[in-house]
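All protein chains but one are shown in place.
Presenting chain A:
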Amino acid sequence: MAASCVSCGAVVSRRLLLRPRVSLAPRQVLWKAAELQSVPGPQRAIAYLFPSGLFEKRARPIMKHPEQIFPKQKAIQWGEDGRPFHYLFYTGKQSYYSLMHDAYGKILDIEKHKNQLQAKGLFSEKNKTIDLIGSRWLIKEELEEMLVEKLSDQDYRQFVRLMERLLQSGAAEEEFVQSFRRSVTVQSKKQPIEPVQRDAQGMAFSTSEGKRKSAKAEAVVYEHGSGRIKVNGIDYLLYFPVLQDREQLMFPFHFLDRLGKHDVTCTVSGGGRSAQAGAIRLAVARALCSFVTEEEVEWMRQAGLLTSDPRVRERKKPGQEGARRKFTWKKR
């Protein structure tokens, strides 16, 4: 039943040239993807509708790299005669102690160099401080992973002290020290600033949301106003009879010295009175970010106005009276 294909001359089973019979048992029909390109129309449609897991790239099994699955292990530390390769093998933590030894050697070298320069009179007090702010030291787990050895807390602390001493003695070994530091993100850049919108009358405003416990608030802050605040259509003085809540509403404005300059319309639902006030405060602070310089946004972040409060009511546990309170202890 074999016949040659019209276009490419490849030997094709006669079944393909017949009216395509769609079978739900793909075991019987084995098509090769390469051949389907030459077969027009319906065959390509079927290949599209019923992709074979054998050839599709995206159907390949997803496996992690073997380095991520199998933990790093040390190779055999001694030769055929039983003699260890590393000179610090018998300390038990050879990589750690050799690292400490090298670092201390570098400190001594730097001091020797400094003494030589001072003897010649060529020493100059150059304060080349390395930028420590954008980076942090490796944490203990990361160092253990790097050295493939278990460390104790005292070992780790000693390591950090030695590294700081190396930093202080001079900026000569910067690359060596930087290999033990990881960068830390600058938090202020993470704050998303809402775009300023314009309503029908041309008034500029900005909308934002805020949450606290189970209260959700959405605030619309107008750029020019006289300090009126409307909560769910009610004036804030009537909605929040308690002074503390009104102080919370005023806090973002007072912090930026913009007390009577904005109008606010907000809707809030859920939570209690203090949670609603906190939610509105967060929403107003976020909305104000669009009218204010980047520096002031950073000030607000450091004053804690732009962080969403993650504290929620802790659940009651079984065997206790409340979240923390235990039942009265009875001796018998």
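Here, a residue touches a chain if its C-beta (ideal position, glycine included) is under 8 Å from a C-beta of that chain, and two chains touch if they have at least 3 such contacts; residues count from 1.
The criterion applied here is as follows: contacts and distances are computed from a predicted model.
Per the UniProt record, the absent chain's protein name among "Regulatory particle non-ATPase", "Small ribosomal subunit protein uS7m", "Myotubularin phosphatase domain-containing protein" or "Gtr1/RagA G protein conserved region-domain-containing protein" is "Small ribosomal subunit protein uS7m".
From the set A:F55, A:F89 or A:F255, the residue in touch with the chain omitted from the display is A:F255, counting the whole complex. When the omitted chain is restored, the residue from A:Q43, A:S169 or A:T307 that touches it is A:T307. Within the set A:P84, A:G134, A:G227 or A:G260, the residue that contacts the chain not displayed is A:G134.
Residues of chain A in contact with the chain left out of this view: 132-134, 136-137, 139-141, 153, 156-157, 160-161, 164, 184-188, 242-244, 247-248, 250-251, 254-255, 257, 274, 277-278, 282, 298-299, 301-305, 307-312.
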